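Every protein chain except one is present and positioned as in the full complex.
For clarity, chains are labelled A and B in written order, and residue numbers in each chain start from 1.
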Amino acid sequence: MSTETPTRAAPEGPPPTKGVGRPGDRIFSGTALAAALMILVTLAGVAFFLSIEGWPAFTADPEEIPGDGGFAGFVSPLLFGTILVSALALLFAAPVAVGIALYISHYAPRRASKTIGYVIDLLAAVPSVVFGLWGLQVFAPYLGPAFYWLEENLGFIPFFAGPVADSGRVMLTAGLVLAVMILPIMTAVCREVFLQTPRLHEEAALALGATRWEMIKMAVLPYGRSGVISGAMLGLGRALGETLAVTLILAVNPTLITFNLISSQNSSTIPANIALDFPEATGLDVNALIATGLVLFVLTFAVNYLARWVASRGFSGAAG
Amino acid sequence: MSVPRDERTVAGHTAVDRSAAPDSPENVTVRPDSSGLTPELFGTPEPSSPPERPADTGTGLGQSGKLPSALPPALLLLAAGVSAAVLLLFDTWSWTGTAALTALVYTVGIYVLARAVEGPRRAKDRFVTALVSIAFVLAMAPLVSLVWTVASRGAARFDLQFFTETMTGVVGEGGGAAHAIVGTLMITGLASLISVPIGIMAAIWLVEYGGGPLKRIITFLVDVMTGIPSIVAGLFAFALFSTLLGEPGHRSGIAGAMSLSVLMVPVVIRSCEEMLKLVPDELREASFALGVPRWRTITKVVLPTALAGIATGVTISIARIIGETAPLLVTMGFTVGFNFDMFGGRVATLPVFTYDQFVRRGLPPEAFVDRAWTAALTLIIIVMLLNALARLISYLFAPKTGR
Partner (left out) sequence: MSKRIEVNDLNIFYGKFKAVEDISMVIEPRSVTAFIGPSGCGKSTFIRSLNRMHEAIQGAYVTGEVLVDGQNLYSPATDPVNVRRQIGMVFQRPNPFPTMSIYDNVIAGYKLNAKRMNKATADEKVEKALQGANLWNEVKDRLSESGSSLSGGQQQRLCIARAIAVEPEVLLMDEPCSALDPISTLAIEDLIQELKAKYTIGIVTHNMQQAARVSDRTAFFNIAGTGKPGKLIEMDSTTTMFSNPKVAATNDYISGRFG
């Protein structure tokens, strides 16, 4: 019998009779455990310290907080804007990510897919402040004519009601730039999932005479569905927390809630608002901003949790 | 292996029967190497049920035909020409418009042609191929534009003065980002000093010692930590120091380094975990059999074997945080000169310098904008170099751990 003695992993049961413990082992494993526990401590610390510093804003007199309706009124438009821009980003990025992932995994020749993967990862390496600069100075003006076209032809839809901002510093631009920024992580996740489709299923489809697209539709996509959803949520999580690109691109009004994507009056997002106001803020304003940060933390925590849950459920669910 | 080939051509296109005919099974597409991202999220995949036989789509006109392989590129050129002509005619010519219209014309055209010659199923296949290719181009265009923009606009101030002077006393033109570059190096170094030991030790615990519910919880929390928004990390560090020191408006280098550590540790842990898992168990066994205690086995056998991979992982995590602006904006703000005191006061860093120069433009505005772009270019170059370094380390130093 060939032995695979895993030196980790444990079937449950009573512990072995311990011989003499070794001090070196105890110190080392203790240190390692302490380091691992730091993770717990840090996350708890984040929640704790944000709450402490944010608390005064929750309990303050509504008049002292900018906007109407106390803290809730302060954070709602910001929350709205955060979700709106992230949803836009997700909307644009998801099909492209799936398309590229399919391209890499099933269409491109081997050399090309390596290069493409590498290039997509390059996108991930660009810092967000650079995306912001580019978005503001190059992309926004470039989109201007398209916005005018949208207003002219589709202006009856509330999204495109206009009037168009000349500078292009609008929600739609921000959404598009964010889409480009979250593309790498979504593509990477989708690519991994598509590559893991069991060969057997793919070959079965092809042996039945399916074309490549049919094979993908029959074997790859159903198999990868939960992975794609999980990747989408991860991308969403990243978009929610994205600060600098939005800060630089959007011309914001932090109290506004609007669905108009191309006008010069845009909602702000939580991170952008913090970035804009924090350096000069004092007193209760600081607490209010930190409190919005806490809200964002909870939101991204929930989204990430959901993403992992969907991923694990998708595979071990039904049969297990 | 070869690129998937289309089905065999059947010579002649008189009405041969069912379209189930001459499609021979294509070669299965080769699998490119995975990028190393292990979706341990996904657990063990559950097999989906085998696919059903696709419906026969009946006979038709010359269903067994095949488009000549020169056709798609020719059609593409034709589409481009037509689109350009149409736009010129309407006096609204632009590169984007041409590209978009070309894509549209090509996609529709190839579908129609394929449907007529090859049958609906093959046509759909070509249609999707076209779509997928368009997706790729869509993703590449912003990247190309961005790189081009940064390179061309950043070149203006890419001079010695930029790298050797600070902004002390500078009100308009001139000046440089030396203080910001030094600041970035110091803060990143400090953050690494905090994160790398903690990250490696935590990874060691997870891989070599951990078990039971605690391991599951910590693994989950590491995943969550990778998703913390960077600005939240900054606020946390700010809140931490403000509360502990009783200072309502705390700014310091250590706070900045702390916020970066929160972002860096999970990345270090993840990559170290992968590297440690790659070390074969046989090596650990060999060491145990020699009577070497577990901690020595880890430090003297496992870690050295995984070292190249760990170095790569650390380099990548540095590349990830070196461009972070938001947390530094919150914890350290900006300043105009050198500040070597990590415990007191603001420290300038390259990403924040970029932001600040751009947003708080003085006169003449071009000077500020130019500096911002050059700083952006420097930042991108640094990140690219770090990524290249990571690959180089991995290529040069990975030991061969047996067959």
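As a working rule, contacts are C-beta pairs under 8 Å (C-beta built on N, C-alpha and C of every residue); 3 or more make two chains touch, one makes a residue touch a chain.
Just so it is clear, the model here is predicted, and its values are computed rather than measured.
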Checklist outcome for this item: Contact with the hidden chain, among B:Asp159, B:Glu173, B:Glu247 or B:Glu282, goes to B:Glu282
Item to check | Full-complex contact with the absent chain, from B:Gly81, B:Pro248, B:Pro304 or B:Pro364 | outcome: B:Pro304
Next on the checklist: Suppose we count only contacts with the excluded chain; which residues of chain B make the list?
Outcome noted: 211, 280, 282-293, 296-297, 300-301, 304-305, 307, 399-402
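One rule holds in what follows: only the chains that are shown with their structure count from here on.
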Next on the checklist: Centroid of chain A to centroid of chain B, CA atoms only: how many Å?
Outcome noted: 13
